[in-house]
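Missing here is one protein chain; the remaining ones are kept as they sit in the complex.
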Amino acid sequence: MKKTLIALAVLGSVAGVAQAQSAVTIYGKLDLGVTKLSGDASDAAKATKLQGNHSSRLGFKGTEDLGGGLSALFQFENRFNADTGTQAGDALFSGPAYVGLAGGFGSVKLGRNWSTVDSVSSAAIDPFEGDGIGGLNALTRARINNSVTYYTPEFSGFGAQAQYILGEQPAGAVAAGTDNDGYAVAATYNNGPIYLGLGYGREENSNDSDVWGVSGSYAFGPAKIALGYDQRENEEVPNTEKTKNLVVAGTYEIGAGLVKAAYNQTRDGADNTAITGFSGTFDKIQKVSIGYQHNLSKRTSLYADIARTKVTNPGVSDTANGVGVGVTHNF
Amino acid sequence: MKKTLIALAVLGSVAGVAQAQSAVTIYGKLDLGVTKLSGDASDAAKATKLQGNHSSRLGFKGTEDLGGGLSALFQFENRFNADTGTQAGDALFSGPAYVGLAGGFGSVKLGRNWSTVDSVSSAAIDPFEGDGIGGLNALTRARINNSVTYYTPEFSGFGAQAQYILGEQPAGAVAAGTDNDGYAVAATYNNGPIYLGLGYGREENSNDSDVWGVSGSYAFGPAKIALGYDQRENEEVPNTEKTKNLVVAGTYEIGAGLVKAAYNQTRDGADNTAITGFSGTFDKIQKVSIGYQHNLSKRTSLYADIARTKVTNPGVSDTANGVGVGVTHNF
Partner (left out) sequence: MKKTLIALAVLGSVAGVAQAQSAVTIYGKLDLGVTKLSGDASDAAKATKLQGNHSSRLGFKGTEDLGGGLSALFQFENRFNADTGTQAGDALFSGPAYVGLAGGFGSVKLGRNWSTVDSVSSAAIDPFEGDGIGGLNALTRARINNSVTYYTPEFSGFGAQAQYILGEQPAGAVAAGTDNDGYAVAATYNNGPIYLGLGYGREENSNDSDVWGVSGSYAFGPAKIALGYDQRENEEVPNTEKTKNLVVAGTYEIGAGLVKAAYNQTRDGADNTAITGFSGTFDKIQKVSIGYQHNLSKRTSLYADIARTKVTNPGVSDTANGVGVGVTHNF
């Protein structure tokens, strides 16, 4: 949905547009609204807040035709909180940040890149894109540092990718909070109304995790239904050895509007949705989200989301309700 | 004075300027000079320094016509110190950072925005804009996080605004350093040579402050005279229950030059002017500032400012003199 903006490169004379030789695309998003939680969330979480469904962002990207079918490409993207002007995430460019080459062989990207598993697991079909009041739980990290990712060309809708993650740790060093080498592979099928994705990843950290993800969607007319499932198996931490996450979602276009609904269930995992704020690991987390997005243009929309989250442990059952209304502007 | 720069959006072909569909405005300011304090300021404050009258900045803003008289708008602005390249302020975008909508009803902005009271109090008519050697004292914060601000359309020069500030604290939480909900209202009159502003704000923090501000200016030929007054009343801190701030200022255009002069008096308050650096609360603070700005173009100017600050408490009377010369470039 990001409308790209090409800043013209004109060397010598600003009137000589035909001399344009270089390009960088500047893009971004501003997203802010008012959110309110109620129920069993903490008092701090229940304060009325100004925050966006997504973090706001400012990005720079470009491609260069190198001839012979080869091209260079790059992208890097800052995330920020427009309510306070502060940096979002743990890096100046906590969105993607990579450089790469593309050609007949496909493409290769080096740097901080989208996670291969995340891109085909339940996160891929979350109509709330993981964020905001309605955002669903996921077991995968959205972006991966120090990664080398290869993408095949698409053949008849089929595509695949392989990602190698440099842990940058000495051999044998395995400590919590640091990540050693890992890898991931995924395959996708995109053809008309059908989307399917399947991926597996291995993270050689203190948990030595295997992560599986699968997702699919089918569109018929204004409606789309989607299903996603991910599973994380930790070899080294017996008490939470296997976490499972399921998403069932649907969207329906009504004129300039889009209705979204989703059910999400996590077994033996933590609630990673930023806004609800239940902390710890639970036997079962269930979330129902309903949202409406009204497009004022291709770049600007208003939204209203409601969600109910229930976390269950032996002898404990807490619920929180959330509501958020806001505006998103892409540039 | 910010000359806007529109980076053209050209989708498909860089030669097809007529296809432009999207725009972001990139703007900024570089400001650096040499400053020197003397008198009773601390030894550290008296070191000769390279610093600007204002922090340098890089901003991004844009509007989108949504049809039917409605438009979307956004702005976010980084502040930095060009002498060291470091971030200025406590956020990546410590200037404004907001998204909003505008139409026949006026406009609404969500985010980190200019303070409604600040925009009509003594700060509004400080010819030194609050910064640098000549900058005057003020009782209001320049920008407000987590704010929702509504601006009426202007009718015959009359305008008004109302600002609601989300404290994002649980009900009943009142702690120093954190801000709870607050609000502010202001009215302005702008017509030919006359400007008038009046505002009131309530901050529900540990001090529970009421802030009043009023300002006015009158221009005749190359001259402009201005008067501003603000008052802050703290309910919860008896010893500094009321702070008063007065500004009398004048400017005079001479060809490409602008002469500035101001007198500022604060009663029972702290010296918030960054460069003088007297700390603590004083019975009386008096400052006289004189400056000359020479415009090399609409975007670039040289400046020279001198100022004398005197702080008075029972048995104490300290003065500091300051001088600064520098260059400002807007892009």
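Going in written order, the chains are labelled A and B, and every chain counts its residues from 1.
Please note the rule applied: a residue touches a chain if its C-beta (ideal position, glycine included) is under 8 Å from a C-beta of that chain, and two chains touch if they have at least 3 such contacts.
Since we're looking at a predicted model, the values are computed, not measured.
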| item | value |
| --- | --- |
| Residue, one of A:27, A:80 or A:98, that touches the chain absent here | A:98 |
| Selected residue (touches chain absent from view) among A:111, A:134 or A:322 | A:111 |
| Residues of chain A in contact with the chain not shown | 7-11, 14-15, 17, 21-24, 26, 60, 62, 64, 66-67, 70, 72, 74, 76, 90-101, 110-112, 145-148, 166-171, 173 |
| Hidden partner chain, residues of chain B it touches | 3-9, 17-18, 20, 23, 26, 28, 30-34, 43-44, 46-50, 56, 58, 78, 80, 82-87, 92, 296-297, 299-300, 326-327, 329, 331 |
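We adopt the following convention: only the chains that are shown with their structure count from here on.
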| item | value |
| --- | --- |
| Chain A and chain B: spacing of chain centres that average the CA atoms, whole Å | 38 |
